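What follows is one structure encoded as structure tokens, with my remarks underneath.
Every protein chain of the complex appears in place save one, which is left out.
Showing chain A:
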Amino acid sequence: MNTVQKLLVGVTLVLSAFAVQAGAKNDPFLTSAKIDQFEVRSTEGPDPQVLEGNFWAGYDLNKLWVKAEAEHVDSEYEELELQALHSRAISTYWNLQVGARRDFEPEPKRDWGVIALQGLAPYFFEIDASLFMGGAGRTALRLSAEYELMLTQRLILSPEIELNAFGFNDEKTAAGSGLADAEIGLRLRYEIRREFAPYIGVNWKKKYGNTVEFARRDGDDIEDAQIVIGFRAWY
């Protein structure tokens, strides 16, 4: 346990001493870490390794959330992003998350304020809609949706879509105004345990608008279809 965690546990224990304990604790302090995707993408040229995960700590309705995204190609990070958010339950299936994001890569580093709506939409779509506000009036929007189709109790086909849009051009980070890119994935995982599931899948990425120009400038792909292999794990 880190210091913050120890402190929180300590405070909780002191507070709980005053509560009537006729059984177990109702709302214990919990932590969870999840690697949602940890995969190698097969493509022309060097294969990128991609990590998407999160960590949370807290209680039923209030949690500290950390979201991480990283893409590593050829012993370099193409993308490295961290978010630290306070997540507060605002309705049965939705959480409002407010906090900060830092992009360590690509250079130059960018910092953003974050407001996100995360939760489960009707028909069991897992949604994360994040609005980012950065320095010099920069804005960005990210929408992601995921669905889980259970083929069997352990074999799960999971389609996923992510869209990124920006308020205006950021030439240095090669982000173009308007819809910048779309990514569609389809992963088939097998839950050996709930906590551990290897998967295979396909991932398709396409850039749009001004982002296409920046990509051409930098010699990056405009469109890319990849075979992915990886695993999902959490505790």
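In this section, a contact is a pair of C-beta atoms (placed from the backbone, for glycine too) under 8 Å apart; a residue touches a chain by one contact, two chains touch by 3 or more; residues count from 1.
Everything below uses one rule, namely that contacts and distances are computed from a predicted model.
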Fill in the blank from the handout: According to its UniProt record, the missing chain among "Carbohydrate ABC transporter membrane protein 2, CUT1 family", "NADH-quinone oxidoreductase subunit E", "ATP-binding cassette domain-containing protein" or "CopA family copper-resistance protein" is "CopA family copper-resistance protein"
Problem - Listed residues A:Phe104, A:Phe124 or A:Trp204, member touching the removed chain - result: A:Phe124
Practice task
Would you mind spotting which of A:Asp60, A:Asp111, A:Glu171 or A:Asp221 touches the chain that isn't drawn?
Solution key: A:Asp60
Completion exercise
Considering the complete complex, of A:Val40, A:Val66 or A:Ala89, the missing chain is touched by A:Ala89
Handout entry: Where the missing chain touches chain A, by residue
Key = 19-28, 30, 32, 60-61, 89-94, 120, 122-124, 149-154, 157, 194, 234
